[in-house]
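What you see is part of a larger complex, with each chain still in position.
As written, the chains take the letters A and B, and residue 1 is the first residue of each chain.
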Amino acid sequence: MTVHAEISIVPLGRHDTSMSKEVAAAFDAIHKIKNLKTKLTALGTQVEAKNLDSVLQAVEAAHEAAKSAGAKRVISTVRIDERLDKAQTLQDKVKSVKRKLKK
Amino acid sequence: MTVHAEISIVPLGRHDTSMSKEVAAAFDAIHKIKNLKTKLTALGTQVEAKNLDSVLQAVEAAHEAAKSAGAKRVISTVRIDERLDKAQTLQDKVKSVKRKLKK
């Protein structure tokens, strides 16, 4: 069993359009959670865990970090892929799609 | 402070394209969580809570219910809106947008 997720936060209440300070704080907080692999991407932080609970801890850590970095409203989109029938790493998933790409 | 969220689950491993059995099980489980208001919509279950923890409990309950209903893989999309500077109900939010709609 493996759980993959992507966590994307949008902090509101800043006067400008940048989000990198809050996104960095959120990634930092997620990265500190035990038993969780993390990968920073341009559209969110992707995580790999053994159970759903670790993923939900990461969502909470991301919100807390964004609020500590000054956000007065945090809007997040979380996509979770919980698979019971097969253990896969984030890389396994990319490889399994690449193998099927038309040569 | 109020936290609003929409939880949408997609169960995989069924031979057909229907999801209503698993979605009903997920809504039922979310609906049982204390201090959480729920609203069933065509694209997901919307919830209103006093804190983020209740929302994350709802996400876990939805996944557990879908798995108990037979799903071997559960893919969910969760949108969370955590607001520190104002307490609003789900209806308040709709009303505040309707007031601004061009007459």
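As a working rule, a residue touches a chain if its C-beta (ideal position, glycine included) is under 8 Å from a C-beta of that chain, and two chains touch if they have at least 3 such contacts.
Because the structure is a prediction, the values reported are computed rather than measured.
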Taking the 2 displayed chains as a starting point, can you state how many identical chains form the whole complex? 4
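By definition in this document, only the chains that are shown with their structure count from here on.
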Chain A-chain B separation of Cα centroids, rounded to whole Å: 19
Chain B-touching residues of chain A, taken from the complex the two chains share: 13, 52-53, 56, 59-60, 63, 67, 72-85
